[in-house]
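With one protein chain withheld, the remaining protein chains of the complex are depicted in position.
The first chain written gets the first letter, and so on, giving A and B; residue counts start at 1 in each chain.
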Amino acid sequence: MQKNALHILLADDDEDDRLFFKDAFEEIKIQTNVNFVHDGMQLMEHLLNPDNKLPDILFLDLNMPKKTGKECLIEIKKTDHLKDIIIAIYSTSSSEEDIEDTFIQGANIYIKKPSDFNTLKKIINEVVTVNWHYHTSGLNRDNFLLRLK
Amino acid sequence: MKWIPNFNSSNSLRVIFVIAVFILLFLSSIAYKHNQDLNESSKVVMHTYEINIQLERLMSAIKDAETGQRGYIITRNARFLTPYIYSRDKVNTSFITLKKLTADNPEQQENLQKLFKLITQRFVSFENCLKYSDPKTYDKRKLDNHMFGGRILMENIRFKVDEMNDIEKAYLKKRLKIYDAEISLSPLFSISLFLVALCFILLAYRQISRDFERLKVYNKKLLISGGLMSESENIGKFSTWQWDLDSDKIDYSDNQFRLLGLEPNSFTPNKATLLKYVHPDDKESVAQAIDGIVEKKQLPFVYYKIIRPDFEIRYFKTTGKLLTDQQGSKILLGINFDITDEHLLNIELQERNKELEKSNKELASFNHVASHDLQEPLRKIQTFISRVSEADKSVMSESAKNYIGKIETSAKRMRVLIDDLLLFSRTNTTKKEFIKVNLNELLDNAESELAEIIEEKKAVIKTNRLPKLSVIPYQIEQLFINLIGNSLKYSQPDVEPEITITSEKVLASDYSGILDQSVKKYHKIIFTDNGMGFDPQFKETIFVLFQRLHSKTDYPGTGIGLAICKKIVENHKGHITADSIVSKGSVFTVFLPD
Partner (left out) sequence: MKLFIKFDINTICSLYLKQNLEQNNINFTTLGFGEIEIEDNLDAEALENLKNKLVPCGFEVVENQKSVLVQKIKDAIIELVFMDDSNNYKSSVFLAEKLNHSYGYLSNVFSEVTYSSIENFIILQKIERAKQLIIINEMSLTEIAFLLNYSSVAHLSTQFKNTTGITPSAFQRIIKKRRENLK
């Protein structure tokens, strides 16, 4: 597996969600380095800061203050050096239109926030695994679309 | 204008009359001629008898002379000579008359001359007889000769006279025959002509009286329809005006005046008055429309306001059409509607609509956001509960573990409720796009959604081909999920669930009680299962929101699922019914319009 730790960035304004996320990542076998931002503006600042290492996978909540997840998504996809980041939308919405819309805007993964911790662990495990496959098997990132419930 | 009946009898009438007049003239000329002929014939008769008389008078005059002479010879009384003397004059007079009478007949003239000669000879004979009978100059032989000769002359004269009479008679006969012929023809001819004329006149009379009747009928109808039109204008609050484009005269119906707030015929309408009462805002557009109508032959509906003399504003709707009648004259027919009431009603309706839409939107967003926002804390509760690991539980008291379990159950229940509510609100509020889809695909999707439970319960789903219909795809998919899910949920324990889905086309008329008849054909999709069934007395109530037939501890359920089904079916203008036999199974029938 990856020699280097996987860089994960979660943008979510909810403290509890961040906690769950952190705990889940600590419990999976893969080595990861998880960072958090609290809102959209913070996210863009973090990403655009040249000192910061870009994440391998960005988990993005849609409902954030100051700048919504969708706005960030569009902005990221428009920025040359950011548009190749694998983006996983991490949201409570289960509306088909919303989901399809985020894919259309360029998201790679859509995850509906689970209400069970073990499910969360399973999900992020799968995300990381699939991402690794894409990474190592020369699969086309543009076609990387995954939806997890 | 075609509705004016064509009385084409006018031409034929003229012809008939002319013919009749001609016939009458002809007849009168014939009558006149007849008259003349009669006159002539009587004149001819008179003429002949005149001649006859004169000739007889002549004869008698000569006879008188003879008698006189005879008497004188016998008695030598000079008194007997008187008639003899007078007779000569008489003869002359008669002769002159006869000459006049026979002036037209050369033959008779000749005869007359001969007669005259004879008579002259007779008179000479008379003279001789007298001479020779005179005792002084008595000669018996000469006397006898002359007497004899005289008698022969008399006979000749008689012959001549008879001849002349005969000739005259023949002539008369001939003339009379001609006249007779002429006269006999006339009455027949006249009567037949008269009859013909009478026929024509009768025909004409019949035609005229028929036309007259028709005219009367049409007139009556016109009066009635005129009256009805006026009444209907009054009742329907519309009016008409006519604009004769050739003579540039405008005629307002009575109601047109009334709609403008004036008395009928209070002014003479003309082009300017059409615009006079129009609201200043609309004057231009109305003027344009009126100008346009002459070119385009038709006026689309023009909406404008008018100001009545009492300053009340009314809303009008006008249209017009150019009509050309048979004679080629152009008449512009205009119709006005006073739509003030409808207009105001419309405005009111529009406002109410807006309010409703607004309130709907608010409700919808409230619904959606509420369900959505409710999910957040619930999810947290559930996640945190799931964080309570086995290790943690092992150090908790029994009651604490119990409570955690109960919290978990309640949270789960709440989740299901919120999910269902969210679904229900989405069924109502999201835009309804109808797309033609193959229902089999939606069924497959539904089955894959329920794949886990299907496998777990080892359920068998049999379907025959579902049709392609114009539907809201995600809603029908949800419908299938709910119905099949229910069948799976309420399956009989230890019995493998068997769900059969069939589809057939039916006529709306066969289900007139429950289906909207404005659509002719429906697709009837039947979901049959072998589950526990339900008491059929509840077959209506199960579709009611939040109605449940089991307690929530026996079977998890929110009571929203079937209400969602009903809403979905209603969105598609269809119908859903349910029936069941307890412990045998249930049947759900869905009708979707074609």
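The working rule: contacts are C-beta pairs under 8 Å (C-beta built on N, C-alpha and C of every residue); 3 or more make two chains touch, one makes a residue touch a chain.
Worth saying up front: this structure is predicted, and the values here are computed from it rather than measured.
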| item | value |
| --- | --- |
| Touch with the omitted chain, as defined above, among A:L19, A:L82 or A:L148 | A:L148 |
| Residues in chain A touching the chain absent from view | 1, 29, 100, 103-106, 110, 129-130, 133, 135-140, 143, 145-149 |
| For chain B, the residues touching the chain missing from this view | 444-445, 448 |
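In the analysis below, only the chains that are shown with their structure count from here on.
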| item | value |
| --- | --- |
| Computed distance of Cα centres, chain B from chain A, in Å | 80 |
| For the chain B and chain A complex, residues of the former touching the latter | 372, 375-376, 378-380, 382-384, 386-387, 411, 415, 426, 430, 474 |
| Residue ranges of chain A touching chain B (in the complex, touch as defined) | 14, 16, 20, 23, 92-93, 95-97, 113-118, 120 |
